[in-house]
Every structure is written in C-alpha cells, then in structure tokens.
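Here the complex is missing a single protein chain, while all its other protein chains stay put.
Take a look at chain A:
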Amino acid sequence: MIELEGLTKRYGEKVAVNNLTFAVRPGIVTGFLGPNGAGKSTTMRMMLGLDRPTAGDVRIDGQHYDRLKDPLKYIGALLDAKAMHGGRSAFNHLLCLAQSNGIPSSRVHEVLETVGLTSVARKKAKGFSLGMGQRLGIAGALLGDPRILMFDEPVNGLDPEGIHWIRNLMKSLAAQGRTVFVSSHLMSEMALTADHLVVIGQGRLLADTSMADFIAQNSRSYVRIRTPQRERLLDVLHGAGITVVEAGGEVLEVDGSKSERIGELAAQHQIVLHELSPQRASLEEAFMRLTAESVEYHAHSDAPLEQEQREPWGDGWRKD
C-alpha cells in the first residue's frame, strides 16, 4: 500500500507535482499514466525518498520511506535502467544492493535466474542492451522479495518478447497479492496490464478509476459521416431528433450506433453520402482528450493526432 497525501513538488516557480492524493492498493496492477513531463517520475522519486516533497506526504505501508529498515524488503523499484555503474558486473551490482539490505547472496542468483541474466552475470553492465539493462533493473527491484513493486516506464526499449515478459511478470506479481505500480505514457500498454488507473497531467490528478470504468466511460462508439450536402443532412438529422457533432471539414459525427437509421434518412431525402462508417473511439484517444489541456509540449500540427485516432487501440505500443 502506497498512500499519497497532497503531494506537491515545486521547482522555483514551476509546479511539477501538484497536490496529488491517491492510494495504490495491493493485489492489482495500478497504472500511472500521463503524457511526457506530467510529473510521473518526480512523483515516483518522492515515493522513494529521493526527492523531497515541497508539501504533502507519501507513506509506504504507513511509514515514511527513510524510516524503513532494509527498504528493499518493502518496496522494489525500477526507476531508470541506466542507474547503475557500467563497469560493475551484473552480479556485483546486485550483490552490493543485497548486502546493504542484509539480503543473502543466494537471492542474487535467484533473481538473475528470474530475469534470465544468469549467463551474463559476470559481464559488465555497460555492454548490456537496453532490454538487458531493464531486466537487470527489474532484478534489483525483485531482490528483497518486496510486497510493493514500482516500475517507471518498464517497457521502454524492450522488444515484443520482452514486453510480453514484463506484462506477465507484473500480472503474476499482483496475483501474488503484491502492490504493483507501473508508469507509462501509453494508454494502449496500460489497457493490457493495469486493473486500476491513475492519470495525471501537468502534475495534477486527472483520474483515479478502475480500468473497467475507464473503458466503459471512454470507449464511445459513434458514426462518422462525410457528405457534400452538409447543411441539408444536418437539418434532416435535427428533424429526426439525432444529435450531431460537427467534426470539421465535411465530417459529421453521431454518437451511438445509428448508421442504419442515418443511411435510411439520407436515402429518403436523396442526400449524397461519401462516407457512413461506424467507429469506436480508442482508449488512446480518450486518454489524449483527458490530458489534452495538460500536455506540456504540443506538436504544432494537428494532423498526427488525426492519424492516431484511426488506429485500433492496443496497437500503439508496437510503434514505440
């Protein structure tokens, strides 16, 4: 259990994390979602006592992080896969962490086995690929067999096989009753792993909801219509009591799945349609809508956004 209470971090004038209050519960995977620069990593660093909050409080199982005796036995974290000395072997890297928390060295061999790095245990970490570095970081997080695990963008730089492995690992850790807290800027990734969602944007809490509720609320279906006789169709649809959203250009959108009815109405009134297609909004789109106002670094063109909207959700991670 991780509890945040009004957690705030200010760097001079800039507010990185703004009055966050939420709890991360055991037994499920909690996704921590936000665009780049939303304050996810800063929040995680404060959870680990690395950065000092300007205001507010974080507690791990009711205690402050720096009050924990042998903290690796309570909470294991992967913050940055490169947060290690490249000249040290994988084994020695884990050994020094284990020794600092009174963890026996036999456990080092176990976690190396778990993440599949046993064969390169004596190799220097600087020769590792990004994926191997992530695995070593995860081995470090698992070292103390902690009840709470925290992963900051764990799938970054992993190949599909590695991503699959990480997803299963997180799910099985949660199934063992552990608290799993994982950050990502990809909604599609979260949709596949998380049971619960905490969404932030510009440091503020935007949503704290179960994944099922989020999907129910946000994956709306609608009908997309293109017509050269826009005004006439609008009149006809209004007349039939159908609410229309004008989506720019000659595109109209109608909520729900009413494509048959719209097609019949258009035929009746002899309106030409260039497109009449049922659509399902992706969670990625819902996430983007949710965080739209709070994205710090906007791309200047809207065109790429249009592109993304047409993709079925779940495909996003393949590109990253």
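Note that contacts are C-beta pairs under 8 Å (C-beta built on N, C-alpha and C of every residue); 3 or more make two chains touch, one makes a residue touch a chain; residues count from 1.
In this text, contacts and distances are computed from a predicted model.
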Task: Hidden subunit of the complex - UniProt protein name among "Lactate utilization protein C", "Nitric-oxide reductase large subunit", "Manganese transport system membrane protein MntC" or "ABC transporter permease" - done: "ABC transporter permease"
- [ ] Taking the full complex into account, find the residue in A:95, A:192, A:215 or A:288 that is in contact with the omitted chain.
- [x] A:95
TODO: Return the single residue from A:80, A:110 or A:208 that touches the missing chain.
DONE: A:80
Open item on the list: For review purposes, identify every residue of chain A that touches the missing chain, sorted by number.
Closed with: 45, 48-52, 65-66, 68-72, 77, 79-80, 82-89, 92, 95-102, 140
